[in-house]
Structure formats: C-alpha cells, structure tokens
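For this depiction, one protein chain was excluded, whereas all remaining protein chains were kept in their positions.
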C-alpha cells in the first residue's frame, strides 16, 4: 500500500513477465487490467468495511495499451449502501498515464450468520 | 474449439490450479472470468473478421462462484459495425451452470496501413 | 404485450412525436432507448416475480440511430438470484433492425415487511 487518501486507496503492483500473455498483441491484456480494477475497487471497500465483498458486476474502460512496467491502482468508493455498493478504480503506468478505469457493483449486505 | 454455431463460437478451457488466487475467497476469481468473457467475445469477432480486435470496454456480470473444474465459453457477436462492434460471451461450468456473462465494445475500424 | 416467450417478453411501443428531442441530432435519443431497455429487462423479471424490482445498474449499447416509427422491445432474464438478478433487453425498429440492447442488475431480495 503506497498511500491512503481520505476516501480512497493507492497500491503499486510490480511488473511480472507473465502478465504479457502474447508479446505481439500487447493491447489484449484486458483481463489483467480488469483484475486490477476489480481489486482496487474492492480494496477501497475493504478499507471501509473491514472485509472483502463479492463483485456483482464489473465494467472496465480501456484507455491505452499497458506496456511492461509497474502499475499503480487507485480505488475509491462511489457510494456505500446497505445491500449493494458502487466502487471505482483507475490504473496508471509508471509515468502517470491512465491505462484503464472502471467501476463495480459490490454486495455489501451483511454476511448471513 | 469445441463447436462453431451459426453466429457464435464455443471453447472449453481446461482447469489450471493457478486460477485459484486465494483458496478461501473463492468468489473473487472475477479477473479470470472477465478475461474469459473478453476472450470469448473477441473470438466471436475474430471468426467473422479474421483478425483480433482491441477491446474498448468490457462489462461482466457474476452469477455464481467458479469452483475448480473445466469451463466452457460461448461467444456471440451482438452487432458488427464498421467503426465499433458489440460482442458477448457466457462462461459455464462442467455441469452447464452459468457462472458469468458479459459484453464488450470492440474497435472494428480497419487498421491503418 | 405482443408475445410471451418461454423465458422472455415482447412489447411494442407506439411511436410518439415527443420522443424526438432534437430533430437534427437524431442519434441522441439515448435516454429513451435506455428507458425502453430498462423497462424490457424489468418486465421480464415482473413476469417471473409478480412485482417490479428496483434497478441497481443499467448498461446500454447503441447500435443504430432510432428513426421515427414503432419500436419492439424484447426482454429476457439472464439469471434469477435471491438477492440480485441480471436481465437483458433488445430494442428493434419496425423492420426488425436492432437499434439498442443492454442489461441491468436488479434488486430481487424480498421487500422488507
């Protein structure tokens, strides 16, 4: 964890070579970026709720191809609700360029005893 | 490739142990399922266009936790357009249960020469 | 209601002149089409649950500009769940051309007594 904002969280992920699924089709790392968006949005909720929450749905916008290099993820809660909540995250490269961003709906109803 | 439908494609992915990122939080395999949705929707486009296309945005609905086991992905083009197109995919477990489904917008403008 | 399918519903909406918010910017009827997608997806749930359900989130893909003329909406449940569910709908013009399609997440937890 690199930094905690008032209503957000920021994490840096160290580059791993296996993230490059196909060296010639660099622009199709969509799954990894989607994973990072989901994690960043979930972390922002964990920080407020103290527990991870299941993802109901996830939406990701791809802004630029992710080249090899460390990535920074910033997550932020959009609205915390009793039954379900909305959280968002953005992924940046080492130069601060926005690569992907997105939102998820999370199930925040209290787990059944 | 298991089967080709009139306007779709069906692929089975063999289970790999590394898909279980966290054995106790089974419901957070969201990134893998998002990757499979993106791949399935992209494959359905590849079959029509003969080339992979970049993902503009991706939306995934999580329906049930994915337990260890082979997964089947069915992709289908929703609308093929000149500049951008919509494609969708569904992921099923070995018993045919729908685990996740989703859609993506893809850039289908001809690549620049 | 024009037709009931096994797991879906089909409704035709008669064209109303006030749907044209701006005669020169025909392609910006997005709000009306989003409304019809939400209604169609909700109706498919009403048919199964016997009551309308609140929309948690809605995603709409625009495929072609909607010109004046009656519209047909087809709604279908993707997955019915205990706490939240996914439903989808498609909007066609009188010639059967797909104009818009989309999905919503709906709150299907039983209302509090």
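The chains carry the letters A, B and C, assigned in the order they are written, with residues numbered from 1 in each.
Here, a residue touches a chain if its C-beta (ideal position, glycine included) is under 8 Å from a C-beta of that chain, and two chains touch if they have at least 3 such contacts.
If you're wondering where the values come from, they're calculated on a predicted model, not measured in any experiment.
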Counting contacts across the entire complex, name the shown chains the missing chain touches. A, B, C
Check the options C:9, C:60, C:77 or C:99 and report the residue that touches the missing chain. C:60
Touch rule applied to chain A and the missing chain gives residues 59, 61, 63, 78-79, 81, 86, 98, 101, 103, 105
Which chain B residues touch the hidden chain? 56-57, 59, 83-84, 86, 105, 107, 109
Write the list of chain C residues that the hidden chain touches. 25, 27-28, 30-32, 34-36, 38-39, 42, 52, 54-62
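Convention: only the chains that are shown with their structure count from here on.
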Just the number, please: Cα centre separation of chain A and chain C in whole Å. 30
Measuring centre to centre with CA averages, how many angstrom lie between chain A and chain B? 19
Expected list for chain A, residues touching two or more other chains, is 56-57, 59
